[in-house]
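Here the complex is missing a single protein chain, while all its other protein chains stay put.
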Amino acid sequence: MTVDREGIQSPLYLDDDGLLRESSRWQKAVASLRKDKSALFGVLILLVVVLCAVLAPIISPANPHEQLLSRSLKPPLWSDGQRIYILGTDHLGRDFLSRLIYGTRVSLAVGFFAVFLTGSVGLLVGLVSGYFGGKVDFVFMRLVDLVLSFPFILLALATIAIVGPSLTVLILVMSMRIWVIYARVVRGEVLSLREQEFVQGARSIGSSHIRIIFRHILPNVLAPVIIIASIYLGRMIIIEAGLSFLGLGVPPPTPTWGGLLSDGKVHLYTAWWVVTFPGLAITITVLGSNLVGDWLRNVLDPRLKSL
Amino acid sequence: MGSYVIKRVIQAFFLIKLVMVIVFLLLHMTGDPVLIMLDTDATSEDIAEMRKVMGFDQPLWVQYIRFFKSALKGDFGESIEHGEPAMALVLERFPATLEMALGAFMFAVVIGIPFGCLAAFKEGSLYDKICIGITVLIQAVPDFWLAIMSIMFFSVFLGVLPSFGRGGWQHFIMPAFAASTYHMARLARLMRSQMLEVMRQDYIRTARAKGLNEKVILMVHALKNSAIPIVTVLGLDLGILLGGTVIIEVVFAWPGVGRLVIEAISNRDFPIVQSAVFLMASGFVLINLMVDLLYAYLDPRISYA
Partner (left out) sequence: MKRKLVLALVLAVSFMWPAGSVNAASKGKIVLGMGGKLTTFDPHRFSSLPISMHHPNIFDTLLSRRPDGSMGPHLAKSYKMTSPKVWEFKLREGLKFSNGAPINAEAVKFSFERILDRKLKSKQYSYFKTIAKIEVVNEYTARIHTKKPDPMLPPTLAIYGFIVPPKYYKKHELKFLARNPIGSGPYVLKKWRKGEEVIYEENPNAWNKPKVKTAVVKFIPESTTRVSALISGDVDMIDNLPPGLRGRVSSSGNARVISKQSPRTHYILMVIKESVPWNDVRVRLAMNLAIDRSSITKNIMMGLAKPVAILDGPVSFGHNPALKPYPYNPTKAKKLLADAGHSKGFSFDIYIPRGRFMMGKEALTAIAGMWARIGIKANVKVMEWGSMKKIVTNRNKFNADVPGFLYYLARMNTAFSTQHMFNGAISSKSIYGGFRDKEVDDMIGEARQTMDNAAREKKYQEIGRVLRDVKVPIISLYQEYRVFGLSKKISWTARADGKLIASEVGLK
């Protein structure tokens, strides 16, 4: 595959035998993974996190909600004779490792669903807005401005106050603003793509708009969406932590990393494990998502360094 | 270009008005403030009376019109919990938030951009790797955590900076820096990749061959080419900063608008929330406008037809 000055991607290249071949970006992607150690690290981290989330009930040593006050705030590797609490217990005597493992579910759910939601909406709006232009574009861009003019925290609090705090609300709230980023970037890409030769060519032979969008434009636009998504996955987790700190996060007893970190801060000196492990979990996961984002950016579309 | 500006300004007005309506509706849907205003010992007669006096028994659109008419005069109502004009209270706190936002912005730009450029120059070196490592790490730590940790390190452990509050430059450093870290990291990365890209261009190689002062050329060309994405990012960042300093304000006891609004929302202090939103929304819209104008100036190819 070659990428020329105007950004047109041609699937053709000359291989080692001098033959004209077509390669997929994904083949190249996987190949580069072997070379780029940090990207490999990132992918591995995300894989571990996803596995934890999916297999939580199986790999969790204990029930994350089971509390026993007499064993509150016990340090890692403490044992009550019956079993070992590998990461200790929290202030209600719940096994901390289990809380952490189940926490992946929320963090990922929030991250992935928010990304999915924002990504799809943003993609759609960006596509339609950029391709059709005119009045449609005008309306959507004003909508974008409206969303951007809205103070985010206010939005979050008001929504949570009306609907009540819950995982769904949290995802909705975080999505409300971020789809705009996808929309803008996609729109920008579409704007430049639509003037390209191959699109003009397709129009001239009578392809319908839908066909053009899905066949020619969408594939070239997916890359930035994926890149943004991988970066924002990490950002979503950080935002969730911030909302938990302000008291707007997922309500108890559901464990979330942000919630664990925020609740634990008052135990900082007496029970270091209650803050250290959630903090590490957050940092490593976000690190992973950022590394993967970087790698994807390098591989899929080097022009998009600006993201 | 001139007519474009006028068009955008008019749009801005409508935008702000729309925001106000939405906020008004949202707030009223979350429950009326009479219950919170009155003490826990009030009877239902007291509640009904207070409601009548404050005008909450009128239909929603009547309330909104009343609110809008006085807003035009600059009167956003009296704060329910403070007993003082709401807009004045918000304006009183605005300089603090502005100071913080601008400070964070300044830190992000002044530290982020040079570091990013330097990393690009020394691509692949240890310095570069460390830079990348630090930026990635900073973006991976929740803001409130960073803030709390920095207080513990600089104020308690080292004892060199005050632990909270607003005052001289010593009070300003930690909160502004803490607020800037995410943006600083992002800016550094952005500059780095922009620089690397520019460095690879053919015509740069040509200029280098000609022996011109390398660094100068790089900087100039890099900045010119990356102007648009950087300006976009900066504009968005400033907007985010203005509205998003709440966490920093709470941790550092900084007397800004964010803190005021969070407390006001949970007490259903409508006038304060509305005043704050108006101010924030105006700020955002202004910034967006400036960014778009800058866009148009920098790249005339982009058509706004």
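Note that the chains are named A and B in the order they appear, and that numbering of residues resets to 1 at the start of each chain.
Here is the rule we use: a contact is a pair of C-beta atoms (placed from the backbone, for glycine too) under 8 Å apart; a residue touches a chain by one contact, two chains touch by 3 or more.
Keep in mind that what you see is a predicted model, and the values were worked out from it rather than measured.
Screening B:Phe24, B:Phe67, B:Phe252 or B:Phe278 against the full complex identifies B:Phe252 as the residue touching the chain left out.
Remark: the residues of chain B touching the chain excluded from display are 30-33, 35-43, 46, 50, 53, 79, 81-85, 89, 92-93, 148, 151-152, 155-156, 159, 162-166, 250-253, 255, 259-260, 263, 266-268.
Although one chain is not drawn, its touching partners on chain A can still be listed: residues 65-67, 69-70, 72, 91-93, 157, 160-162, 164-165, 247, 251-253, 263, 265-271.
Basically, only the chains that are shown with their structure count from here on.
Across the complex, chain A meets chain B through its residues 142, 145-146, 148-154, 157-159, 161-162, 234-235, 238, 241-242, 245-246, 258, 261-262, 265, 279, 282-287, 290-291, 305-306. Residues 11, 15-16, 18-19, 22-23, 26-27, 29-31, 136-137, 139-145, 148, 190, 193-194, 196-197, 226, 229, 233, 236, 239-240, 243-244, 246-247, 250, 258, 261-262, 265-266, 273, 276-277, 280-281, 284-285, 288 of chain B are the ones that touch chain A when the two sit in their complex.
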